[in-house]
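One structure is given here, and the rest of the page talks about it.
Missing here is one protein chain; the remaining ones are kept as they sit in the complex.
Coming up: subunit A.
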Amino acid sequence: MSAVWAAARAAIRRRKLQTFVIGLVVLLCTTTTVVSLALLDATSAPFDRAFAEQRGAHAVAVYDPAVVTGTRLAAAKSGVESAAGPFGQVVLDPENDPGPLLRGQITVVGRADPGGEVDRLDLWRGRWPSAPGEIVLNETRMDDPIGLQITDDMKTVQAGGVTLTVVGWAYSLSATADAWVTPEQMTALRPTGTQMLYRFSGDVSTREAIEQRLAGVTAGLPGQALLAARPYQVIKEEMAESAGVYLALLGAFGVLGLLVAVIIVGNVVSGAVVSGFRHIGVLKSVGFTPRQVVAVYLTMVTVPAMVGAVTGTALGSLAAQPLVADTFRDLGLGQDAGVRIWVLAAGLIGVPGLVLLAALLPATRAHRLSAAEAISAGSSPRRGRGLRIQRALSGTRLPRSVSLGLGLPFARPARTALTMASLLLGVTTVTFATGLSESILRVAALSAEAGGNVGVVSRPPGLGEGTQRTPAEVEAMLRAIPGTAQVGVAARKDVVILGHSEPVEFGFVRGDVAAMGYERQLLEGRWLSGPGEVVAPVQLLNARGLKVGDTLTADLDGARLSLTVVGAMYEGLPGPSDGLIAAWRDLDGLSKDDFYYMVQLRDGADMEGYLAAVRAADPGLDAWDNTGDDELTVIVTGSSALFAVLLAAVAALGVLNTVALNVQDRRRDLGMLKSIGMTPRQVIAMLVTSMAALGVLGGLIGIPVGMAAHRIVVPAAADAVKLTLPDYVLRVWEPGTLALMVLSGVLIAVLGALLPARSAARLTIARVLHNE
């Protein structure tokens, strides 16, 4: 065994607490780092990643089979890296109601299998069609019981005189079809188009680039052969709108996690080396070369760091996988959201590398010290620091153990600064996470409140017979059911606005809609006060180039109406409607499916009982609980809480390390204080006070920083998806919450300080004083 290894092993054994702290800090930091990097990696290009995994189609092209043959299409490969097809394609209009996931016309494609060079489908339920009469539907993977129940209930699709049995569910990120059948079945359905899926070589970053590539492919084909083509950017932009706000928020946590990990690892490791100066002196005096001394110290630090890094990488990988997978599956992005190799490498190599770097700087200083200097570094009197403050504190009326504790941080300003940084980041994280969770909950609450906590519609075709009541009768019936507090009714209708190419969906509302939270959603302007007014979701206003104060002319059942936009809202009515909201009017041509009823229950009302009462009162009505958090909300709030706890724990370990080092440094002082009558409780009070003071300071600085981060990041995340959040969502800070935040800083500091303080209180005075 080499002398270096023997000395390092002895040092590890002798410094059990420090070795344990280094190992644990590295473990937690590595876990945080791996989770952070996995999230950052996943959030930086979630679509691209899922798209690459599915080998998504850069372009989905549909050709006219009457103009060009499949054989000729398969041969046209200019600039094509890989292609799939030709697949027969037909648009069907189901004669039955297959279920809530399929509405209106569906595009069906004939494919022999879900794999291939392009658009590898995720067949997540059932099997692929193996015979005519079978069909697989396109839908995002669903694991929850309700989702699975819905898919179970969708048994057949009847169209074109054929009944197709649903045998499976698959997901195409490229949205190449609504459903797939066997090629034989497709032939029987008489395809009206031939689908080709392309992946191109070269630049595919823009729509223009894709169009150019596509032009290259179609160059030799007859002029009218191409019926339609869609570049993948269309899907990517749609995905970005729904995913952006969550990804940006998770990404922010990733950055914060990395920052805290780096600072705390640096703090702990450099402290370990500095506190070992005396040992370094002894090693040198017995003949260790400066290089060997440095090697001893690096080994001493690296061994627990490697154990921590390996365990942390495994834990981080385990923690990140479900987090990333759940998030992206919910967003419809990809099936294999595993942690990438480079993230694992960062945990296994990067973090120990960082530890080595952090150890190397002070170790280099030890390298330069002479043996005598190094030995005396731990035992000779030092010139005191923060003397004026110490003097002022000694004159205060505070108990002496407290005033001594308050002075301790000034004795080692550099160490105190690093500890402060840990605490500051800990408090900032807790503050940011609390604010973020509250904002997300408020967004969810706004939506739930605005939609009422019960949604009611006429039972849709295919799921039983609809209600026979008129909307006014349904409203009256709902108001009469015990537990009802408020009822709002919306009638949906597409309305042509002069000057706009596409009609706009209107929700004509009556009842208690304004009082059901919609007014709270107003970002600008006011709620409706008369028939000539509309309010609109801000996304619609942006998309249509409108603003509050604008006047629109609508063509409603042949009559011209002048409508003024009086308010901009955070979001529209529940359901698929993101349209304008106007005051109720009796309209022609509406079916019972066009009415949506919102019910706000009284506090304490029994939800299940209420839903049963609605169904019993009118079996033609479908009522459901609207209050549940959506899964993404749970994931984001859950992951933010996880990060906050993890980083707070790491910050507390940073404090623990500082106090442990301080105790090590001041063993003689502590022994002396105990010898002149300082009780164990006073020793604990002194050491805990020294960190609690930093905790208070960390709280006072960290809270505004966390609040500012929240104020910048949350609107920026919303802005990424062209969303404006109401003030109610951003102003989440109450005095009580802020006081709790300050306490979080103190709590982190006290929890971190308590263990080494207790061990200091148990120091054997005789050994400390006589061994020096």
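The definition used in the following text is that a residue touches a chain if its C-beta (ideal position, glycine included) is under 8 Å from a C-beta of that chain, and two chains touch if they have at least 3 such contacts; residues count from 1.
As a working rule, contacts and distances are computed from a predicted model.
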UniProt protein name of the chain not shown, from "ATP synthase subunit b", "Lipoprotein", "ABC transporter ATP-binding protein" or "Allophanate hydrolase": "ABC transporter ATP-binding protein"
Candidate in contact with the missing chain, chosen from A:R72, A:H367, A:R668 or A:R711: A:R668
Contact with the hidden chain (one of A:T107, A:S401, A:T467 or A:T689): A:S401
Candidate in contact with the missing chain, chosen from A:G160, A:G525 or A:P680: A:P680
Residues belonging to subunit A that touch the chain removed from view: 381-387, 390-391, 394-397, 399-401, 404, 407, 410-411, 668-669, 671-682, 761-762, 764-766, 769-770, 772
